[in-house]
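What you see is part of a larger complex, with each chain still in position.
First chain written, first letter: the chains are A and B, and each begins at residue 1.
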Amino acid sequence: MKTLTRLDLNDARRLIAGAIRHADQIGVPMCIAITDESGNLIAFERMEGGKVTSSTIAIDKAYTAAAARKATHEYGAASQPGAPAYGINSAIGGRLMIVAGGLPVTYADAVIGAIGISSGTPAQDLAVAEAALQFWQAAS
Amino acid sequence: MKTLTRLDLNDARRLIAGAIRHADQIGVPMCIAITDESGNLIAFERMEGGKVTSSTIAIDKAYTAAAARKATHEYGAASQPGAPAYGINSAIGGRLMIVAGGLPVTYADAVIGAIGISSGTPAQDLAVAEAALQFWQAAS
């Protein structure tokens, strides 16, 4: 047996609060998903105006960032045509997301969950995910 | 009717043991899947630290290598933009893997099963798959 650390629901709520705060600042309503370290959903909110397609995309960005322990945009860079991971985006029934906006949440060098953001440009999605992490870290 | 040859469970265990040996040498914990020649799973292990996303990816790399009788990275080369097999990666619900790490297991010029490795870089995954094949061949 082994022990591990995981986000709890209060952490998830705080991450969502931080994401909403930044989304409001830039004026882009977002879908926001928080998963545990295994990629299973803890909390989700679609802000007023968030896209319906982005519900699944945000959840899958968080799933990928948690379960692969990697920012989704890193997969984007590694899977361009000619690059070694080319074609990875359709893996796991298309759940493996390579577009920016999914970030692992880490604590003491371990991935304890992830956040996934979708509805804006990939750069906006990533900025909101980063702001959410900073908000959560400041409060922890 | 026809007769064919297939990996048995002992072969599968030996292939996994060879994969773990090399994964330990390079310090990258892996997901390791062995299928029969029809692409059906015989055995699987997720090493401590192997990625959750890589469970499905390793199984699907082995499935592809067995059932298409081709190393997954050969599909990667054949499906670059402009190449004839472009877009093949999303076939079969995304199970057709084109990233390195899936290799057929052959005996007497016939595919008798396959191995799929995932969690490292594609080059690391392929190296572990190759080492597993060599370990199995040496023991056979």
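In this section, a residue touches a chain if its C-beta (ideal position, glycine included) is under 8 Å from a C-beta of that chain, and two chains touch if they have at least 3 such contacts.
Not measured: the values here are computed from a predicted model.
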{"item": "Number of copies constituting the complete assembly, 2 shown", "value": "4"}
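Simple rule for what comes next: only the chains that are shown with their structure count from here on.
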{"item": "Chain A onto chain B, rotation angle from CA fit, given as a multiple of 5 degrees", "value": "95"}
{"item": "Rounded Å distance, chain A centre to chain B centre (Cα mean)", "value": "29"}
{"item": "For the chain A and chain B complex, residues of the former touching the latter", "value": "2, 38-39, 63-64, 66-69, 81-82, 84-94, 96"}
{"item": "Interfacial residue positions of chain B with respect to chain A in the complex", "value": "48, 51-54, 56-57, 60, 75-76, 79-81, 89-90, 93-94, 97-100, 121-123"}
